[in-house]
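With one protein chain removed, the remaining protein chains of the complex are shown where they sit.
Presenting subunit A:
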Amino acid sequence: ISPAELASTPTEEPNGSGHLMDFLDEPFPDVGTYEDFHTIDWLREKSRDTDRHRKITSKSKESLWELIKSLLDAWSGWVVMLLIGLLSGTLAGVIDLAVDWMTDLKEGVCLTAFWYSHEQCCWTSNETTFDDRDKCPQWQKWAELMTGHAEGAGAYVLNYLLYVMWALLFSFLAVSLVRVFAPYACGSGIPEIKTILSGFIIRGYLGKWTLLIKTVTLVLAVSSGLSLGKEGPLVHVACCCGNLFCSLFSKYSKNEGKRREVLSAAAAAGVSVAFGAPIGGVLFSLEEVSYYFPLKTLWRSFFAALVAAFTLRAINPFGNSRLVLFYVEYHTPWYMAELVPFILLGVFGGLWGTLFIRANIAWCRRRKTTLLGKYPVLEVIAVTGITAVLAFPNPYTRRSTSELISELFNDCGALESSQLCDYVNNPNMSRPVDDIPDRPAGPGVYNALWQLALALVFKIVITIFTFGMKIPSGLFIPSMAVGAIAGRIVGIAVEQMAYHHHDWLIFKNWCRPGADCVTPGLYAMVGAAACLGEPRLMSFYPPIVMDFGKGLNGTSREESTPPTLATDERGPRGKAPLWAFLTQDPTRVEELEALIKDTDYKGFRVVISRESERFMGFVQGRDLPLAIRKSPFKQDGVVSSSVVYFTEDAPLLPPTNPQPLKLRRILNLSPFTVTDHTPMETVVDIFRKLGLRQCLVTRSGRLLGIITKKDVLRHMAQMMNQDPESIMFN
């Protein structure tokens, strides 16, 4: 295939003035760029990149300077990855530290240095006790600070009131900032990034303001105590960083296909900093979000994820030099009989996932269609108020969700003094940490059990209403919390059953009295994993169906033969034809301008002449007006009465005529064609595997029509009995 020569030269100022402030000027769209909310042409981008590479390689033999330039070009990919890793790690560290502090701000403040969270404030204090590890006089709750009383009903009510007010303030600020500065910053971001990576253009979604606002409002949203996480938004933040650094190098900023390779790697860095797991980040990017993932992207993603994780560690937000968010060590093996409760937890995860997805979609639909959608700010404030009011009394919902999950994963030794670990200890016990034999539960554990049950119901219900609001929100942490609570409850139940009924058949084989059989923390982990699986599907339910993940099931039910293009519509029904003829014969610029002035053609087919209609090539609808409008800058002397030609050599004209305009470079000489008898499945396959935008249809050697990606999607929607009008932005 000989690639069309689309020269992507930078826009040149006609007078060469004011270069310093050029970034403030409105960028004139270049030939070969794409419109907003359309897909890119993967083949064209790939061939442009191959061209560029070939040009650089051939020039590198000329001089030393060219050789250095070619080396710099080759290394620019790694430099971009390094920068992405550094910035993502830094932003994630800032977010973690700020969330830590602001979450504690709802309850009290550190008197010695106001920027310390609760744990940091009591770091050096010697007044901490075994039972109350976080208590120290330097950190006071609001009631104690304002009235001087630490205990009592009045103090409780005052603390309650201030907790709710801080939560409302944070969420109000978050939604206002999102609304005023960057509406694209709301939601999780992963579905839209998946859409962008598959070739769609959403201008502004990965912009600088979106990056800034998403970072700032994410902290506010998480600190307000709402049931949401920060993992999904961190992926969006990392991809914004990727987009930001792409604009430094023309290799990536001018080629949408190469840019998406960088964005895939940036998504890996995002997950890596969210969980402190670089390999997990690469796997996430490979499996979930990327469309085009060549092998070198694998290495580059890993590099970016590593750099991001190490940067995060250098900032050390967790204070324990550990990378991973949830660090657990279990030393007892698990037994085959424990598979039964594990399977039960898996079933619970599936049921909860189904409930959540259905309920959330129904609620989102209500938000779209009824009055609820008109008051986003009020909605956020109302949900935050309800969440704060219901969350404060239960100590397990009052604290941040990550802390809750950490505590639930934790294995109880003698060193723990929390309510959940209130087991009856054998005073002669010699091993305080590992391998403690099963113990009977004390009253604290039973207390914790019913509080956890209430927390589970609360979290299940409130997350349905929280996800989808107009603030940055992630779904991973709330799902894990639901699973961890359920798992821990099941684990404690099994543990106590094993202790009190160790003579039953099931337990007799595996559980001897005095041995450590059941680890409830492990059950919590299994539950969290089970619940994390289901709503992930939710985050990939794109609001706009724009990628081919679902696939076409092929034949319609009525017909016996597979549908082909001959039996299909060729364009929007009843509207003007999609294209026009352009011939190889010379036309004038003003005629062309008249042609494109009123109608919006998808494309122009260039034929040898009107009589023979032998097909020469294809011009994209958007490129022709752009090329004509830019022509006075590129070639001197072109005026309205200039002749336009598509051939290689200019036509012979009398010398009095003005300079002719050569438009061969926007002509695609090798567009993809299929015949009208091609089965629809093959057509869909071609579109999917090659990443085409449009395909020409011929019949008996003559050009019949054009089919675009959106037409194929509409057909697929009809096949699945969905509304084809929901494919929007025509």
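To be clear about the criterion, contacts are C-beta pairs under 8 Å (C-beta built on N, C-alpha and C of every residue); 3 or more make two chains touch, one makes a residue touch a chain; residues count from 1.
By definition in this document, contacts and distances are computed from a predicted model.
Student: UniProt protein name for the omitted subunit, picking from "Centromere protein I", "AP-2 complex subunit alpha", "Cytoplasmic tRNA 2-thiolation protein 1" or "TMEM9 domain family, member B"?
Tutor: UniProt lists the chain left out of the view as "TMEM9 domain family, member B".
Student: Check the options A:Leu97, A:Ile405 or A:Leu532 and report the residue that touches the missing chain.
Tutor: Candidates A:Leu97, A:Ile405 or A:Leu532; residue touching the omitted chain: A:Leu97.
Student: In the full complex, which of A:Arg52, A:Arg179, A:Arg398 or A:Lys630 touches the chain missing from this view?
Tutor: Counting the whole complex, the residue in contact with the absent chain is A:Arg179.
Student: Out of A:Thr129, A:Thr354 or A:Thr682, point to the residue that touches the absent chain in the complete complex.
Tutor: Answering carefully, the residue with contact to the hidden chain is A:Thr129.
Student: With the missing chain put back, which residues of subunit A would touch it? List them for me.
Tutor: 17-18, 21, 24-26, 93-94, 97-98, 101, 113, 115-116, 120, 123-126, 128-131, 133, 173, 176-177, 179-184, 186-187, 192, 202-204, 209, 212-213, 216, 219-220, 315-316, 319-321, 364, 367-368, 373, 376, 414-415, 417, 425, 427, 430, 432-433, 468, 470, 543-544, 728
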